[in-house]
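Can you read through this structure? Questions will come right after.
The complex appears here minus one protein chain, its other protein chains still in place.
Coming up: subunit A.
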């Protein structure tokens, strides 16, 4: 299992060809308490940079972008009733989608935890 981060403030927990994707603690703090989360349906094939979910605070909607090419396998079923879970535990219970990587080589362009910490510092 390896953890990656993106400049768009997402994290990916990769195991083999699948990854769990969410937003970082830093992003969650910037967005404030979330009131609505909507992820693309399982089976949706996306390229890096396409929207895989929308998260909404009281004030604004923000897209979550696919960090790499792949296919949405599953959404976090808890978030429809309790979107604030993303705010309270963004890097744990507040995960957003499960994702199949179609081109794992793309992971090399992402950051590790130390690089991300430096990025937001």
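Please note the rule applied: contacts are C-beta pairs under 8 Å (C-beta built on N, C-alpha and C of every residue); 3 or more make two chains touch, one makes a residue touch a chain; residues count from 1.
Keep in mind that, in the parts below, contacts and distances are computed from a predicted model.
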{"item": "Which of \"Sarcosine oxidase subunit delta\", \"Amino acid/amide ABC transporter membrane protein 2, HAAT family\", \"aminomethyltransferase\" or \"Cell shape-determining protein MreC\" matches, in UniProt, the chain that is not displayed", "value": "\"aminomethyltransferase\""}
{"item": "Of A:18, A:44, A:57 or A:106, the residue in touch with the unshown chain", "value": "A:57"}
{"item": "Residues in subunit A touching the chain absent from view", "value": "32-33, 35-36, 38, 54, 56-61, 80, 83"}
